[in-house]
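With one protein chain held back, the other chains of the complex are shown just where they sit.
For clarity, chains are labelled A, B, C, D and E in written order, and residue numbers in each chain start from 1.
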Amino acid sequence: MSDGTSMARRTPKLSHLNERGESRMVDVSGKDITTRTAAAEAILRMEPATHAAVVQGSGPKGEVLPVARVAGIMAAKRTPEAIPMCHPLALSGVEIEFETGLKHDTKGRAGIRVLVRVKCTGRTGVEMEALHAAAVAALTIYDMVKALEKGMEVVSVRLLEKTGGKSGDWRP
Amino acid sequence: MSDGTSMARRTPKLSHLNERGESRMVDVSGKDITTRTAAAEAILRMEPATHAAVVQGSGPKGEVLPVARVAGIMAAKRTPEAIPMCHPLALSGVEIEFETGLKHDTKGRAGIRVLVRVKCTGRTGVEMEALHAAAVAALTIYDMVKALEKGMEVVSVRLLEKTGGKSGDWRP
Amino acid sequence: MSDGTSMARRTPKLSHLNERGESRMVDVSGKDITTRTAAAEAILRMEPATHAAVVQGSGPKGEVLPVARVAGIMAAKRTPEAIPMCHPLALSGVEIEFETGLKHDTKGRAGIRVLVRVKCTGRTGVEMEALHAAAVAALTIYDMVKALEKGMEVVSVRLLEKTGGKSGDWRP
Amino acid sequence: MSDGTSMARRTPKLSHLNERGESRMVDVSGKDITTRTAAAEAILRMEPATHAAVVQGSGPKGEVLPVARVAGIMAAKRTPEAIPMCHPLALSGVEIEFETGLKHDTKGRAGIRVLVRVKCTGRTGVEMEALHAAAVAALTIYDMVKALEKGMEVVSVRLLEKTGGKSGDWRP
Amino acid sequence: MSDGTSMARRTPKLSHLNERGESRMVDVSGKDITTRTAAAEAILRMEPATHAAVVQGSGPKGEVLPVARVAGIMAAKRTPEAIPMCHPLALSGVEIEFETGLKHDTKGRAGIRVLVRVKCTGRTGVEMEALHAAAVAALTIYDMVKALEKGMEVVSVRLLEKTGGKSGDWRP
Partner (left out) sequence: MSDGTSMARRTPKLSHLNERGESRMVDVSGKDITTRTAAAEAILRMEPATHAAVVQGSGPKGEVLPVARVAGIMAAKRTPEAIPMCHPLALSGVEIEFETGLKHDTKGRAGIRVLVRVKCTGRTGVEMEALHAAAVAALTIYDMVKALEKGMEVVSVRLLEKTGGKSGDWRP
């Protein structure tokens, strides 16, 4: 069975594709307005020396992490412009924390963890907003210290939790 | 030595911070206009069944990967709006490829690799454009199949290559 | 009677102009929140050879129409940024179909019809969102094949249907 | 011959598709920087009574056409955000004129013609900027008088002229 | 007491900072949905000759003030993109008036007053939308006549009134 219609029937849960496999912004008008939250993380790995510069650059007068936080919060709001099938949502809150004391990974790299929490009262979830904010905040840190190390790597962007909505709560 | 000035003196390469540790869009007017390229990747890991749905959804009639490609190309152009200290750049070309035949990882997960190449003739590099496009394209795939698996993870967003500019070529 | 005030009194329905003929984003706070839909179309005319290229370019591996669909869906969301007096709206769904089998017109040109359906639960209608999406999707097709034929023409952008709201349903 | 590669070989001019039929923002870095212009039009048809309201609403104090002009100029600048494969361009000038004295069409409808001229010194043409501006300006007029007549129709969005660039000048 | 936590405890009302002094988009999901309004002004001072040009340029055929009005209305809608911690809001109405007959100030400068009124039914106020629109409208006038006088000055951007919400009505 190689035709598109059959494929779509076999994968009915791909809500952003219609029965012909064409993309759409799926109709959520029948869904309830409930309070929904999502938490996501991104982890950026770098040499210990780079890590020290970020942490110092975010110290008394430096602004690496504050800039990354603003970038992440603004990215959360701009998610429906970046991710084509995302619904516009009136976010009610966004918080971003940085955890800089991660253990070195197996390659001896230090890490910074971006933790994003998004809240909304609406008809659809805010998972993408949390993931998008986490990725953009991590890339903003990269941008601000890339002169020191171009080989930094975002090693994990993933959803940590989701609450609210018909599909209920989710944790990995 | 706890004052910001000293810290900045010790990390002179953080070009997006001034001597007081304050963020800025660093002045590049003295840099040469040269052709610059960057390549970046993002790898999205998922269950083999989800992977099959993406690949089929991108088949004869489905549109998961084409939508992700558009999202990535548009994200490349919108990088200076997302990453606060990035310079506006007149990109001259963006290409995005998807590699769907990755080997399973140690957790038995299938993978899709997003490969982005960006080109520009200007005063500063396009690393952030390539990284941003790769991350947004990967998150767009996530968005389109998240109904099947919320636990998908972007496991690597990193620069693969950079050419042009005063700092010259770079590869990991 | 040449003064603006009189003019405005004679055309009381121009809701985006106040009594002095000045533009405004008209206050809709007193309107009910209801489910509203709109459908619009845009028809792009081109030489049969160009038409064949579009249809083939949208075939097994080509991506003309998928890209145009994404462009249209994103344009629907961005309507209040493009059309100055449009209210921001939390769209609940957008679908775009392409009909490629139109009869040739009197000039022997083949055609592609873009059909957009938009849905929203809010205080004002989504006609502009549907029209804007249709126009942008048609222009995106133009962009992707303009190397073949610069003389393509969008011959009709119009509203096909509107439901919901105080003014009720409408069809041409 | 049904495979994508063959198709692409037969339509080598679809520059925004690569040899596999995948979309891309085509590399223009090898093109010359020259002064390029484009002119485009959009014609909006409406009942004579609606037409009178627009013209009056644009009179001594009314602002329909000035608002549409601003919308069109801003749309020209925002073209690479709306049309996915368009290159970002530093436009050097945009002018929009409205011609309100068109002859009635065969259906007895009055008309307003939006005429857009765009200029740029860069590596690629500004046809899409002119077309996009014309379409958005026409839809803005529609928006501002739609309370009077929802059946208005944009009957022609087309390129009138293009100058500059390797492909040289073009007129219909 | 120099640590951040103590500082935050002493200034508990800085709602866009958390208890560690870090920025956030504060959670408003617990606030009531009520109708909220705000009015703000911006006053632009200029030489009397420049003032005459603006007023004439806004006369029978000129478009300085209509363009500034559109800029202000669009800025109101775009406030959450400009002011990082602002919540996205579905504005229900925006009106902008210009008062050109201000008395000269003590430096003999004429003035134009931009008066903005914004309305919204939502969980948070629209003060920033009104202030942002006023500032952008005033700067747009500056832009359109700056060839005559670069020394123009926006001498007052301030809130005039706010109604609705838990904190109730406010006037200076």
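Here is the rule we use: a contact is a pair of C-beta atoms (placed from the backbone, for glycine too) under 8 Å apart; a residue touches a chain by one contact, two chains touch by 3 or more.
A quick note: this is a predicted structure, and the numbers were derived from the prediction, not measured.
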| item | value |
| --- | --- |
| Among B:V26, B:A52, B:A147 or B:L160, residue touching the chain not depicted | B:V26 |
| Options B:R36, B:R109 or B:R123, residue touching the unrepresented chain | B:R123 |
| Sites on subunit E contacted by the missing partner chain, in the whole complex | 2-5, 7-8, 10-11, 13-17, 20-23, 53, 56-57, 59-64, 66-67, 70-71, 74-75, 78, 81-86, 127-128, 131-132, 135-136, 138-140, 142-148, 150-159, 162, 170, 172 |
| Those residues of subunit A which, in the complete complex, touch the missing chain | 60, 63, 66-67, 69-71, 74 |
| On subunit B, residues whose C-beta touches the chain left out of the figure | 18, 22-29, 80-81, 84-85, 87-90, 122-123 |
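Just so it is clear, only the chains that are shown with their structure count from here on.
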| item | value |
| --- | --- |
| Centre-to-centre distance between subunit E and subunit C (centres being mean Cα positions), rounded to whole Å | 31 |
| Centroid distance [mean C-alpha coordinates] between subunit B and subunit A, Å | 14 |
| Per-residue overlap in subunit D, given as positions that touch at least 2 other chains | 22-23, 60, 63, 66-67, 70-71, 74, 81, 84-85 |
